[in-house]
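Please find one structure pasted underneath; my questions will follow.
For this view, one protein chain was removed and the others were kept in their places.
Showing chain A:
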Amino acid sequence: MAEWICRTLRDGGLEGEHAPALTINDTISCPLGSVVFDHILSQLSSFIFCQKSQSNGIVLVALSRSPLYYEQLLKSKGFDVVTSSTWFKILDCYTDPLGWRSKLVESGSIRSLSSGSSLTVNICKNVKDLDELFSSILELGKELSGDGKGRFTVAIDSVSSLLRQTSVSSVAALLTNLRSHGGFPRGNYLRNLRSLEETPQILILVDPKWIWILFFLLIADQVSSLFWLLHLDMHETRATAALEYMSSMKANIEPIFQSVDGPRGNSENLSLMEQNLRSGKFCVRVKRRNGRVRMMFEELSVEKSGIKFTPLSSEDQMTAQSLVPKVQFNLQLSEKERNDRAKVVLPFEHQGNGKTIQIYDGRKSLNDDKAETQHASVQKVDSNRGEIIYFRDSDDEMPDSDEDPDDDLDI
């Protein structure tokens, strides 16, 4: 199923369609999102390297991990770093995202520091300006193909870092713009139209709506596919929901073993915590073209060789394992015990045989009482078992009253 996602991203979008977009979501209890991100990045890299993909290259927006890390990742997967610059570009938003280093270099406090990576990187010095970021991504994308018309994949690590610096609406706009094949940001459309208004003769000759179509044609079909990493618990629900709308595929990484609410020192809790650092449940939700939603589940585990995806094992077994505490006595029920338990008649419960059960409330009428007394006396003679038979002293007595029986006392 993870392979299916990689193939979908590899194949890209059709003509006139939005590019497929994948969001990888994780939480602090199972922080394997970055491992999955690396896996998908490596898979797409090998497709692109073998020229089996719709896109010519990858533009990676590195916000939370350094370009050096990605260089080492490519090396570990067997790619030659020097030649990979032709199909792998990094927009470095990690080394100096707010321009602090540039300010210090200008003032002479420190010397200029490179990103340390031999991959070609463009350094972004202001991640708060998303329009500028968008233009930089497109610029890098154009460099990937010789004629500037080829398609490329965009990977963002991570959108959580972007959301910290800017608003949800700007990030959502950036992602939408990238998905719609790299057309100009909406803000730019208005600015361009306004500049045309200054020369009214053009407005008379050219219908404004044709300008929009012209822009689309010029910059059409650049972004082949898009994927990003998001840490769900770092943001408000509305922010994550807004970004979910931007994506066509959502991959959630959830812990398989939910920690039981209990003392932290509990050894079971600790082993669950450790398991959640190494394995998780991979839930993918895909929105298809016809509107249907498809859900798929897999189990993922991090091993020495890398990440491994396996079909989900029996869910009941897992829940049982996590809920039943490890004690010395047997808490499971055998088949016979389960059957016997099902046969027990519970008191005061509607057994479903059509009759309503009359619950004695101490307010029976005289006739009923007499009938019961007779019945009881007959029973007493016949049965060998002990019974408690209660005869009311008098019918005037108020049975089970809420009033205080000592009310008549004059104290």
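In the analysis below, a residue touches a chain if its C-beta (ideal position, glycine included) is under 8 Å from a C-beta of that chain, and two chains touch if they have at least 3 such contacts; residues count from 1.
Note that in this section contacts and distances are computed from a predicted model.
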Missing subunit (named according to UniProt) among the choices "Elongator complex protein 6", "Galactosylgalactosylxylosylprotein 3-beta-glucuronosyltransferase", "Vacuolar protein-sorting-associated protein 36" or "Auxin-responsive protein": "Elongator complex protein 6"
Contact with the hidden chain (one of A:Leu14, A:Ala241 or A:Leu277): A:Leu277
Full-complex contact with the absent chain, from A:Phe79, A:Tyr94 or A:Phe227: A:Tyr94
Per the touch definition above, residue among A:Arg288, A:Lys304, A:Arg341 or A:Arg385 touching the missing chain: A:Lys304
For chain A, residues in touch with the removed chain: 28, 31, 35, 65-66, 68-69, 94-95, 97-98, 100-101, 103-104, 107, 109-111, 113, 115-116, 160, 164-165, 231, 233-236, 263-267, 270-271, 273-274, 277-278, 302-304
